[in-house]
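Sharing a structure below in structure tokens format, with a few things to ask.
Removed from the display is one protein chain of the complex; every other protein chain stays in position.
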Amino acid sequence: MSEIRTEELLIAVIARLLGPCRHVAVGASSPIPAAGAMLRRAQGDGRMTVNLLGSEAQNRFTSGGVELFDCAAQGRIDAFFLGGGQIDGQGNINLVGIGDYPDNKVRWPGSFGSAYLYHLVPNVILFREEHSRRVFVPKVDFVSAPGISGPEVNRPGGPKALLTGMALFDFDRARPGFRLRSVHPGYTLRDIEENTGFAFEHEADPETTEPPDPATLALIRGPIAAQLAETYPRFAERVFGSPAASAAE
Amino acid sequence: MSEIRTEELLIAVIARLLGPCRHVAVGASSPIPAAGAMLRRAQGDGRMTVNLLGSEAQNRFTSGGVELFDCAAQGRIDAFFLGGGQIDGQGNINLVGIGDYPDNKVRWPGSFGSAYLYHLVPNVILFREEHSRRVFVPKVDFVSAPGISGPEVNRPGGPKALLTGMALFDFDRARPGFRLRSVHPGYTLRDIEENTGFAFEHEADPETTEPPDPATLALIRGPIAAQLAETYPRFAERVFGSPAASAAE
Amino acid sequence: MNEPFIDLDALAAAIPDGAKLAIPTDYSGVAMAATRALVRRGVRDLHLVCVPTSGIQADILIGTGAVATLETSAITLGEYGPAPRFTEALKTRSIRMMDATCPAVHAGLQAAEKGLPFMPIRGILGSDLLTIRPDWRVIDDPFAEAPAPIVLVPAIRPDVALFHAPLADRAGNVWIGRRRELITMAHAAVRTLVTVERIVDEDFFADEMRTAGVLPSFYVDGIAEAPRGAWPLRLWSTYEEDEAALSAYAAAARSAEGFRVWLDNEGSAVPMAAE
Partner (left out) sequence: MNEPFIDLDALAAAIPDGAKLAIPTDYSGVAMAATRALVRRGVRDLHLVCVPTSGIQADILIGTGAVATLETSAITLGEYGPAPRFTEALKTRSIRMMDATCPAVHAGLQAAEKGLPFMPIRGILGSDLLTIRPDWRVIDDPFAEAPAPIVLVPAIRPDVALFHAPLADRAGNVWIGRRRELITMAHAAVRTLVTVERIVDEDFFADEMRTAGVLPSFYVDGIAEAPRGAWPLRLWSTYEEDEAALSAYAAAARSAEGFRVWLDNEGSAVPMAAE
């Protein structure tokens, strides 16, 4: 068994975060969350639904683009993934740009469905590999979607966790704020503090993120890599090489 | 060519009323309007759409039960047919019952889509074979759908004509009220007056409803009867006998 | 439920007394075999939501005293005449009646489908339905420059949607073709119970030419196989209605006594050959 790749660690962590979910949806261009969801499905009783937007093979929606959003509002989607060009300590996310709108110094693609799904999906996992003060800021310049809402707002959903290339955080909606759950192998609390622009709770000696066990790793490198290649052939090839070769490692 | 049946006259009149329509929808259990629409389609350039609710062969909707209503609101349905247990001189229709709701002395099935389609379809043809003071009343006991609306109401639709077993009326939305356009062969103005419970405008010597010419009659008894039998086999057999036999008359 | 495949009686048992139960119109796929199972188990206090009308199914449930509230745009046996048990129940005021209009039922379901409290809807203004449905509101359109009233109807969120379809696959996907009101019902309802003509081995998602007509399994909580499960009504594209049986019902149900005799002989006590 070769060394564990960062992508493999993240895939395993995501599968763990999805624990009891029955229906997980994954946005377009999200290979690691997609692989995490497929891994969790492979580990379960076979009845978990995974819908990858933009895929045909891994997508069971039949009512068009609106179905994801309706399905979320029905309470039928347990988990979704959001990213952000900026994420702040209140869980606010910014997918629009740096600086004052509309004269942004840096402009990103746009808010996608974040302003809606963040309100409606109970377990939103914030996923951003780059862990830097550029991304994790004290206050976002534009709120694509807010981390929390007042009691007058109908809001069954919100952030559950933040996963980066260095660490895993939980989000506490009551406080509100992030709490460091574990630091990935190879990083220290100091690394996290230096690269995070907002304050977060943490143990004095935080745990290390548990790497995937050999069985999980075999699952990732075998069937999950193969399934992923249907929708993300370029990602699958870059990370795993040819799925057949990986399965034989 | 045998004698013209009442149903055949009504079918021919309906086809004439549908003159320039591009898309006509017909509710369930409406064989005469359905036949009138199919006749008009057969007489045209082949691009007129006829959608019969509850039919598969004569129905091109693919978005479920809501599509008729959405399509009407889009302005894409030119004509529809409504009936009424009671119809009054303001064009109000009652499909709920006689007497005070909910203690109706007589209860009918209910309002169906009338409260919506009457507002949205530009050419609603009121069709009721029974021509009596029981049906055509001074004022309906329950307004399932109003004949007219104030200027504050977004209302592109409304009544265009009233066709009965005795006569054809136009509806004038400005006045508002009905005007007798023609009396069916075999009836007189006096018959109409005696059997109509509301006032209506008329010529001193009204025209007689023009019966279908031989070519139209042949169309009705041949291809239209055959098409109708797909959706209304019992009606088609009662009126036309076996379509093959009719076509050979 | 983890296993969606159950029998008709288990399916009927999964519809509790007092449920808000959504059923489709006669030509859309009516679960008549399941309705007989419901009658056998003596279901009570239903809030029946007809999408957007009903016929013999609602009339039978009303006749057996199973319906407390009836929300519908119409009840009729169509070519077979008025629905006698419905008419009688309104005369004796034994059910609470919520008269509607077809698109308002669809709009209410679509509101629930989107998790919304209400949906705006065109038309209706000037109809006495507004008077007898105080749960329907009129507001001034916030987007109009001049005063412009518009109706809002509240969400309809059924506890259970119940219908009959031609096919299900082994994964629990249901093929509903272009009868998409069944999909809206399933989206809107908390749980969806379905009877099908046949459960088949093929995977409905294997061929994109056919996926468009599929209700995905994650909306479906129970499936019972019921061949000719819409009988005596027709199932679009599969079989025609049974004219003799519908005529017999329409005649028998004209009196309470006639309905009882019909029920004992055909409606519930004797399971149909297929059940």
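Each chain carries a letter (A, B and C) given by its place in the written order, and its residues are counted from 1.
To be clear about the criterion, a residue touches a chain if its C-beta (ideal position, glycine included) is under 8 Å from a C-beta of that chain, and two chains touch if they have at least 3 such contacts.
Computed from a predicted structure; not experimentally measured.
Q: Among the chains included here, which ones are touched by the excluded chain in the whole complex?
A: Per the touch rule above, the missing chain touches A, B, C.
Q: So which of A:Q58, A:S144, A:T164 or A:N195 would be touching the chain we can't see?
A: Going through A:Q58, A:S144, A:T164 or A:N195 one by one, A:S144 is the residue touching the chain not shown.
Q: Touching the hidden chain in the full complex, which residues of chain A are there? Just list them.
A: Looking at chain A, the ones touching the missing chain are residues 28-29, 53-54, 56, 61-66, 69, 73, 95-96, 101-104, 107-120, 142-146, 149, 152-154, 234-235.
Q: What residues on chain C make contact with the chain left out of this view?
A: Those residues of chain C that touch the unshown chain are 114-122, 137, 139, 141-144, 148, 150, 152, 154, 176-178, 180, 208-214, 236-237.
Q: In the complete complex, the non-displayed chain touches which residues of chain B?
A: Contact residues on chain B toward the absent chain are 22-23, 45, 47, 49, 56, 60-63, 69-76, 120.
Throughout what follows, only the chains that are shown with their structure count from here on.
Q: Need the central chain here, defined by C-alpha centroid distance to the all-chain C-alpha centroid.
A: Taking the mean of all protein C-alpha atoms as reference, the closest chain is C.
Q: Averaging over Cα atoms per chain, report the distance between chain B and chain C in Å.
A: 28
Q: Could you put a whole-Å number on the gap between the CA centroids of chain A and chain C?
A: 40
Q: In whole angstrom, what separates the CA-based centres of chain A and chain B?
A: The answer is 58 Å.
Q: Pull out every residue in chain A that's touching 2 or more other chains.
A: Within chain A, no residue contacts more than one other chain.
Q: Touching two or more other chains, which residues of chain C qualify?
A: Those would be 183.
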